[in-house]
Structure formats: C-alpha cells, structure tokens
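Dumping the structure here so I can ask a few things about it.
With one protein chain removed, the remaining protein chains of the complex are shown where they sit.
What follows is chain A.
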Amino acid sequence: MTMTIHVDIVSAEKEIYSGTAEIVFAPLVTGEVGILPRHAPLLARMKPGEVRVRTGTEELFFYVSGGLLEVQPHVVTVLADTALRAKDLDEAAALKAREHAEEALRNRKTDIDYAKAQAELAEAIAQLRAIQKLRERTRK
C-alpha cells in the first residue's frame, strides 16, 4: 500500500477539505512544492495559486489567495486566506474604514459624558423591564 498523508484545508470561514492524499502541491512564495508523506516539519507562506491534492484515484484543485502551510510528518494543514492579501490592498482597506468612520462622525462633541450615556442606557433597560412586567401581568 502506498503511504498517505492527512490533509486539512481550512479558511477562517469554513473547513474546505479534509482527507488523505498521496502528495500535496502548494504554491509557496518561493515556488511550488510537493509534499510527500514523512516530509520534514515545514511552516511556509503561500502566494495566490492552487493547492493540488492527489489522492489515489483523482487530483483535486483548491484555489487559495495566499495563506500559510504547515507540514508535519503525517499531517499537512493549509491555512488558506479567502481574500487577496497584499500590503497595499490591506492599506487601502484600512484607509477606507478610517474614512468611513470620519465621514459619519462630522460634528461630534469631544468629551464623553458617561453620566448621560449611562442614564440613556438605564432608561432603555428600564423600558425593557417595564415591558416584561406588563407582559407578565397580561399573562395572569
């Protein structure tokens, strides 16, 4: 019997694939590698490309937009990114989030009035409680 290696491909949002394979190919930043069973432990960064998993009968393709690859002698874990990550792309996204906040924030006051805020929240909670009481009374 040929030796196999366990493969887990996970992204932050879901588990993409889990199973055994004879060989796994992954696109590292330094070039594509093929991982066979009993590979030395490896931790590497991937670039966008496809991860290929060859099982005994078929070859499966998974597109990843980067991420990390962890290899242990009998387990390969692909921590895939679902989004394209690049320094400038992230930067642009950060800028957008900041602008979004600023835009919505025009004409705000400076000091935080905790007393007022607490009063506001207390009022909302009191209202909720009143509703609860009212409900209990109508049930009886």
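Quick note on the criterion: a contact is a pair of C-beta atoms (placed from the backbone, for glycine too) under 8 Å apart; a residue touches a chain by one contact, two chains touch by 3 or more; residues count from 1.
To be clear about the criterion, contacts and distances are computed from a predicted model.
Enquirer: Out of "3-isopropylmalate dehydratase small subunit", "ATP synthase gamma chain", "Iron complex transport system permease protein" or "Dihydroorotase", flag the one the UniProt entry gives for the chain missing from this complex.
Expert: Missing chain, per its UniProt entry: "ATP synthase gamma chain".
Enquirer: Any idea which of A:8, A:22 or A:50 touches the chain not displayed?
Expert: A:8
Enquirer: Hey, which of A:3, A:36 or A:94 is the one touching the hidden chain?
Expert: If we include the chain that is not displayed, A:94 is the one touching it.
Enquirer: For the chain that's not shown, point to the residue among A:3, A:36 or A:121 touching it.
Expert: Going through A:3, A:36 or A:121 one by one, A:121 is the residue touching the chain not shown.
Enquirer: Residues of chain A in contact with the chain that isn't shown?
Expert: Listed in rising order, the touching residues are 8, 10-15, 28-30, 40-45, 68, 70, 77, 79, 81-83, 85, 90-98, 100-101, 104-105, 108-114, 117-118, 120-121, 124-125, 128, 135, 138-139.
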